[in-house]
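Pasting in a structure now, in structure tokens, and then I'll have a few things to ask.
The complex appears here without one of its protein chains, the remainder shown in place.
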Amino acid sequence: MRIHQNQISEINKQKSDEHHREFSFLSNSLIKREVDVSWILQKLSDFQVAIPSWALGAGGTRFGRFSYAGEPASLEEKLDDIGILHLLTNAAGSVSLHIPWDIPEDISAIKEIAKSNKLLFDAVNSNTFQDQPDMKMSYKFGSLSNADAVIRMKAIEHNIEVVKLGNALGSKSLTVWLADGSNFPGQQNFQSALKLTQESLQHIYKAMPEDWKLFIEYKPYEPNFYSTVIQDWGTSFMLANACGERAFTLVDLGHHLPNTNIEQIVATLMMKGKLGGFHFNDSKYGDDDLTVGSIKPYALFLIFNELVFGMEKNSQNPTPAWMIDASHNVKDPLEDLIQSLEAIMIAYAQALLIDQNLLRQAQQDHDVVLCQEILQNAYRTDVRPLVREARLLNNAALYPVDAYRELAVRRSLIDERGTKTVATGL
Amino acid sequence: MRIHQNQISEINKQKSDEHHREFSFLSNSLIKREVDVSWILQKLSDFQVAIPSWALGAGGTRFGRFSYAGEPASLEEKLDDIGILHLLTNAAGSVSLHIPWDIPEDISAIKEIAKSNKLLFDAVNSNTFQDQPDMKMSYKFGSLSNADAVIRMKAIEHNIEVVKLGNALGSKSLTVWLADGSNFPGQQNFQSALKLTQESLQHIYKAMPEDWKLFIEYKPYEPNFYSTVIQDWGTSFMLANACGERAFTLVDLGHHLPNTNIEQIVATLMMKGKLGGFHFNDSKYGDDDLTVGSIKPYALFLIFNELVFGMEKNSQNPTPAWMIDASHNVKDPLEDLIQSLEAIMIAYAQALLIDQNLLRQAQQDHDVVLCQEILQNAYRTDVRPLVREARLLNNAALYPVDAYRELAVRRSLIDERGTKTVATGL
Amino acid sequence: MRIHQNQISEINKQKSDEHHREFSFLSNSLIKREVDVSWILQKLSDFQVAIPSWALGAGGTRFGRFSYAGEPASLEEKLDDIGILHLLTNAAGSVSLHIPWDIPEDISAIKEIAKSNKLLFDAVNSNTFQDQPDMKMSYKFGSLSNADAVIRMKAIEHNIEVVKLGNALGSKSLTVWLADGSNFPGQQNFQSALKLTQESLQHIYKAMPEDWKLFIEYKPYEPNFYSTVIQDWGTSFMLANACGERAFTLVDLGHHLPNTNIEQIVATLMMKGKLGGFHFNDSKYGDDDLTVGSIKPYALFLIFNELVFGMEKNSQNPTPAWMIDASHNVKDPLEDLIQSLEAIMIAYAQALLIDQNLLRQAQQDHDVVLCQEILQNAYRTDVRPLVREARLLNNAALYPVDAYRELAVRRSLIDERGTKTVATGL
Partner (left out) sequence: MRIHQNQISEINKQKSDEHHREFSFLSNSLIKREVDVSWILQKLSDFQVAIPSWALGAGGTRFGRFSYAGEPASLEEKLDDIGILHLLTNAAGSVSLHIPWDIPEDISAIKEIAKSNKLLFDAVNSNTFQDQPDMKMSYKFGSLSNADAVIRMKAIEHNIEVVKLGNALGSKSLTVWLADGSNFPGQQNFQSALKLTQESLQHIYKAMPEDWKLFIEYKPYEPNFYSTVIQDWGTSFMLANACGERAFTLVDLGHHLPNTNIEQIVATLMMKGKLGGFHFNDSKYGDDDLTVGSIKPYALFLIFNELVFGMEKNSQNPTPAWMIDASHNVKDPLEDLIQSLEAIMIAYAQALLIDQNLLRQAQQDHDVVLCQEILQNAYRTDVRPLVREARLLNNAALYPVDAYRELAVRRSLIDERGTKTVATGL
């Protein structure tokens, strides 16, 4: 199923008067505050978030999984889904593959499909947290940190294979999320596990092409419930330093202990030039993988405040690789991704409104009330007309959820694919 | 120091054009969505939040306290401060006294001062968590739950005294926050402590005038760090039921374990007709007592969604007593309270925008995406022009922080009171 | 595979000298402290914990599942596994079935197998958190709380079926764990969901035989990540009261927010006569379902302190139904259950050592240091010889893990069942 830009244009027309009224009001307000509206529109137009290939189907919990009708059954179909997303939002211009869930059979055909959907291949993801059907050894007791050298080498080789595959597709970075850890005190020697992990990562790092980056994810718990080898940003940062200058820390919003000040971690990493990637989602309890911005939108805004600051001021830090990493248990996955993208763009636009000079002055004056006013003024502004205008300028949908529904995309997907398909993933 | 309405009107004039442009845009947008703007303005005008008498000075932590210049040194000065707040915001129309910090010497004089500031006396607060200089026995090991009957009776009598004092002033409710609990396993027998607390509360309840209400606060920890007798809403609810129909649970936003779904507690209590009072503040870690809406404004909105629903649908529940309970360590306390009141009004206005019928239909259709859109559309709307218009209609300040600064209120207070005064409180 | 008591006796003989030396030392020490050793031995002998039928296989997480060789493939094999456990430990004298995972085809045959293994049927568990292959409607959006009356009725009828099945087997109680809730703000109306849940539970309650009990579990989150209908003990307690006097709250150790004082909840429920059942496990982060006592053994001891107190003093509370509810990802499930049973017995024995009179006196004297000494003296005592002696008196194994290994139970199970069987469950 493909949709076309003129279909979107038609739908946009119905609401363009209302949009122009709102955008005009907002831009007038911003211009009075000496905000450079066109600069913001350009920033919003340029911001692209990778969609992971496993996000197109329903997710699940250990208690069960409820499939979603019309799920893509192949990598080709996944790319088509992302193509639809990108056409509607102008914000989903790349895909992040997970190996072995998405091994392409025909590289050039896949590249062609991606190209026709205007999609790039962003970071590739390895998987050493599950055993594959044909495996003769198991990752049950760890992979890159396993006390058994044979299993470690198996996991290293898998990562190198993923890099090769990604390289053939045009990816330039590898994301390693290491589930390794232990469920019980005493199960693992912390020091040995960390040393072995470092050696394994260095091995992978050295095997990467010279223009590749390595992103090292951290997470405090799950699927291991006593310890995780890379439990926090400090450990990831230490490992990235041990690998080299093209190794970075990757922050996933859901991978923190309760009440963590994530925006401060972001600021520290950018100052050190070590924030490599960013996985967006939201959560109330743990790694809940909910829709971005659905639980703590102000926290998301505060994080974007640091990201905007860092992207302007920290030239030592490369632009991070952005990705959505959410699970979709009770929503149409595509609608859910549209809601996530909208929340990201809104937070970004709000952060771009902050007057950094005024803020810095208020900070130096210790005028805490004013500091708060500056942030809240930006946050409380209804920036949706800006986000919509940026889409309009790029021929995407003013109101993507509405357009998606009006175009009956899911109905078409079900007609094509049936109700029983199950996408690879969790 | 007193300010006058015409001073505020003068200041408002400077920005009235800008306000009218914004309000006009917003009300047009809302009218198109069939929102009853005047109904919302009335609701916002009517909403009044009590200011506790201890909130006019700087707060502190166990590590220290940094005083704020111009703090009120007497109850009279506290009432004047709240009068200023109320004049600026039209939202702070009552005061909540804390005994023994605020024992009035001359009841009728105090009532006169309150009246001249257009202030009512809301719930009175007892204090059995500190020893007073002249006490012969100590609350160190508990008050209403103390194993020693003499100390329990002392605490009961103190509460009855507080009721008498409040009654003379026109208050109609007593708030009991019980710090009782234990620091170490074994220190206290949980069952005995709970039984004794119930008996003590019943004793107090029976001694109250028949038109009084009793509000029972709960809190999981601090100042006791192993257990607290009334640790959660379930315990408070159980005690309120044991006292009688004029006993209620009081919810303080900061008195919950990490990640608690507070809005669900609010909904349950209102359904049962047992939500008596509400203490506003915000927090990231524990009972941080930060400015309302400064950390989790979306959670505040979700709570107001339940409050609005309950105030419309749950006639069995009396209108809760609203109060701000925050501490002001690094801000001018009055500016901080203005920011808290603004955050409350914004969340209330946003919640009033929710189309409850549409939401109910989406819930019944299991259209989770639409449910989220409905809430987020309300939340993302910039409702500040509504909040300002409601103030303007009541002759209060369009921009209260700005007006407060333009009127140089703090400077005047320091001139009157000096820089070394210390308000009673924490 | 069956093992025989004489095999165990043989193994016990090898270490009986050492055991007698240790037991003799301990009992001498206890007698000096005027502890009634035979009373404790009797208590330990009598204490029986149900094994859930899903605990005999490996568990998993949403990220994967690593099967364990020799898992039982049928209910018959599960009963045999529990029979082995019981023979080794004299503590696993009942089974708790989960329907539909364990629907017996031939009731009388199953009862016979249970009898031959000296097992009783404890509480039966319903399942409305997963869809079954043949279902025409889905629990995706809830079961007992579903806005759709047809689905609610389906869930009610399932529970009634479970009761019938349990009744045929000799069970006397139903455990309802309700996963219902929501993943996003707005998805569910809290008040409606709670009311519908109450009605559904009342429906089930009325359909139960008159000698049956209803246990209502609570849990703050997972598998729903924004709200759960029965989120805490207060809600469960409210629902149990609404059902009737044979409805009770069930406490699962892993179903609490971070830092919850669970022992205090236990004390409150027993005081109110409403603690119906207890699920043992351990956790560091959330509902981790780890081996009992593997993370926080002192917390387990403190809970047993309340349970021992309540079983002695609260005649209004029936003896709770005990069950282990853990998941076994990296251990042999049977060895894991042995370790859980050992931890339970140790905590129970330690709690039985507490001198309640001395403790009460110290509490009344506010001698907090002594209160702590009393608890810690009990806890620091090495009570394992008591636990072993109680087993020895009942012809079970002195050292069950060692005996299990010496008897090569797993090897025999694999020989019988193969390496590829997968037990029903999570």
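The first chain written gets the first letter, and so on, giving A, B and C; residue counts start at 1 in each chain.
To be clear about the criterion, a residue touches a chain if its C-beta (ideal position, glycine included) is under 8 Å from a C-beta of that chain, and two chains touch if they have at least 3 such contacts.
Since this is a predicted model, take the numbers as computed values, not measurements.
When the missing chain is restored to the complex, the residue among B:Pro258, B:Gly273 or B:Pro318 that touches it is B:Pro258. Annotation: of C:Glu22, C:Asp148 or C:Glu406, C:Glu22 touches the absent chain (contact as defined above).
Note that of A:Trp177, A:Phe237 or A:Tyr348, the residue touching the chain absent from this view is A:Phe237. Contact with the undisplayed chain is limited, among C:Pro258, C:Gly273 or C:Pro318, to C:Pro258. Of the listed positions A:Leu30, A:Ala168, A:Met271 or A:Ile414, the one in contact with the omitted chain in the full complex is A:Met271. As for the chain not pictured, it touches chain A at residues 140-141, 147-148, 182-192, 194-195, 220-221, 226-227, 231-235, 237-238, 257-261, 263-264, 267-268, 270-272, 302, 305-306, 309, 313-314, 359-360, 362-364, 366, 368, 371-372, 374-375.
Not every partner is drawn; the one left out touches chain C at residues 22, 25, 29, 32, 258-259, 261, 284-285, 291, 293-299, 330-332, 335-336, 339, 346, 366, 368-369, 372-373, 376, 379-382, 384, 401.
Residue-level contact of chain B with the missing chain is found at 59-64, 66, 129-131, 138, 140-141, 179, 182-185, 187, 220-223, 225-226, 258, 283-286, 288-291, 294-295, 329-331, 426.
FYI, only the chains that are shown with their structure count from here on.
Over half of the residue numbers at the chain A-chain C interface are used by both copies of the sequence.
Between the Cα centres of chain A and chain C there is a gap of 40 Å. Counting only residues that touch two or more partner chains, chain B has 258-259, 261, 298, 366, 368, 372.
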